[in-house]
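Pasting a structure here, questions to come.
One protein chain omitted, others in place.
Moving on to subunit A:
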Amino acid sequence: MEEEAGEEPGLDRSTAPKDFHFYNMDLYDSEDRMQIIPQENTRMRREVVQAEDEQELGDEFVEESRMGVSGYLPYGMKRRDPTREQRDWRLGGEAAEAEDLGYGRWGLAGQCQDLREAYRYAHGRSSEEYECYVIPEEEDEEEAEDVFCVTCKTPIRALEKAFDEHKEHEVTPLNKALESAKDEIHKNMYKLEKQIIEMENFASHLEEVFITVEENFGRQEQNFELHYNEILETLAQKYEEKIQTLGQKKKEKLEALYGQLVSCGENLDTCKELMETIEEMCHEEKVDFLKDAVAMADRLGKFLKTKTDVEISAQPDFEDQTLDFSDVEQLMGSINTIPAPSAPVINPQAPNSATGSSVRVCWSLYSDDTVESYQLSYRPVQDSSLGKDQAEFTVTVKETYCSVANLEPNTQYEFWVIAQNRAGPSPSSERAVYMTAPSPPIIKSKEIRSCEEAAFICWESGNLNPVDSYTVELTQAETPEALGVTESVVGIPTCETLIQLQPRQCYTIYVRALNVGGPSARSDPATVHTTGSYFHLNKNTCHPWLTISKDGFTVVRSERKILTREPLPSKTQFTRCVAVMGNLIPVRGHHYWEVEVDECLDYTVGVAFEDVPKQEDLGANCYSWCMRHTFASSRHKYEFLHNRTTPDIRITVSPKKIGILLDYENSKLSFFNVDISQHLYTFNCQLHQFVHPCFSLEKPGCLKIHNGILMPMHITFY
């Protein structure tokens, strides 16, 4: 290709390195190189223009596809450029590279744009051409009996008397020939159109590939840049270090030698002075000489005794200094690999992403990093008081997310992630705290209370640590139209709630616990029937002489020969009257229940506030409203007691089943003989608090409580 050839000189220039410098500044002013791309660019433009020209000139649409090929050629050519340039950069400095890279990209982008425009233009044009092509018609079609010679493949005008030469030939009327020719052309056009679309797709695919290649190489370029700079810096540093050490050594040696020289000189002076003194002495008189000679001999002796250091303290040659290039070698060795990734960024926990035993941890990497795997480590977040370090766990994954399973529910875990590739591990990410969803709560089925309008549900958390809230889900079980529809009551802060319901329905109820990690699994279901009012007896209130049957609704006071002593006064437990209290749902509506009694039994039934004095008889205060039956000397006595008073009421038929209607709306409490639908009495009571059903047995016997039952029709009149 001509472009490649045109670039040769530039290539040669840069592949031939100049002197090795730590900072090869001459790259900055390598004008030629800088020119490469713009030049190329203009050349590209020229070609595009040329292609357009060709288009305009050409009147066959085949030209179009040819254009497609020729138009894209420069792409491929262009793509090769960065690769080639890399060879330069390997030797070049960072600035030059960066500039080049940027330039190259710009050039490419611009070029692509040009090409695309050219392509579209050509395509648009050819579409117009199809239309033009289809239309042409012969002007003189009708007047002449023109024919078409199949053999010669030429039209013959009727006027032309050249008809003779086609005498033997197969001829068809011109119109027919025209039709078939048109058909043929149309077929071809259709094929071409298909081909164009395919080519377009292919082109755009190629574009994508180009971009990818560019990105990948760009990344590698950066990588190289990073590495080479590192090596160069290391080398420069080493050089500095070595030079400094060398200078130091030299200075030390010279200083030592100089010192020696000085002391040597001093010695010499002393020797000389001694010599002179001795010579002087030799000229003295004998007596003086002898005197001085003795002294001199001592002095000389002393002097000679002092050692004269003639050893050379410093060697002129320098010690063998091995150059340690191991780290540089290592850097060089790693030059063809990618750099170790930087620390990944761990994401905060996404809402509702956790289950009771797993969390989904996500993180991200810097787009420039190449990562082979991640090491995700975690450990439970510990109360500092416990001190002991919890075991850490590590998993290795390829993706930027990981579902970590087998965790404890409703527990905080600390996660951090390290990315790694051949070059090594990244620093650790920040630590993020994720929380597993809670364990499902456990509905206290035996404590569910309900009435026609509502249900009171309570549950055990199922989690040791507190959770954020609870959700109650309910489905109406028996209505086909509501099948599968689940209503949810969310954001319940405590382990109990009152839910509004439709009367006389059956509901299946589930509870979920929630924390930041998400909702727990559903609890086991509980069933609620909103038929009548349903309550349980509160065992905490039960007088010790009473026993509650297994089903929870029969209260028995057994015959005792030796009665246990009366219990101590209590706030919750009945201590004087042998009674038990039910736990009615706190809803201000209608509540109805029935009590089966023995006609001869002494009993008291009614309602009382929760804090009714437990050491008093029911009805003996303002906190309770009761019907009491006493049977003495074959006479039935019925009292409707509140605050120790009762109306004087005679009942001729002893009820075997007493219906009790509590009507908060009208502040009424009514008693009925269920079997004969007889109204016995109605209290008008100020119910400023919620009341609960009460049952008391004054003599041994039993009461059977029926609740969760439909209110009889006649009751609705009271």
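Following the convention adopted for this analysis, a contact is a pair of C-beta atoms (placed from the backbone, for glycine too) under 8 Å apart; a residue touches a chain by one contact, two chains touch by 3 or more; residues count from 1.
As a convention for this text, contacts and distances are computed from a predicted model.
J.: Name the omitted chain as UniProt records it, choosing among "S-formylglutathione hydrolase", "quinol--cytochrome-c reductase", "Flap endonuclease 1" or "Transcription termination factor 3, mitochondrial".
T.: Answer from the UniProt record of the missing subunit chain: "S-formylglutathione hydrolase".
J.: Pick from A:Ala236, A:Val485, A:Cys600 or A:Ile649: which residue touches the chain that isn't shown?
T.: A:Ile649
J.: One chain isn't shown here. Among A:Phe210, A:Phe224 or A:Tyr718, which residue touches it?
T.: Within the whole complex, the residue contacting the unshown chain is A:Tyr718.
J.: Can you name the residues of subunit A that touch the chain not displayed here?
T.: Residues in contact with the chain left out: 647-653, 673, 676-681, 713-714, 717-718.
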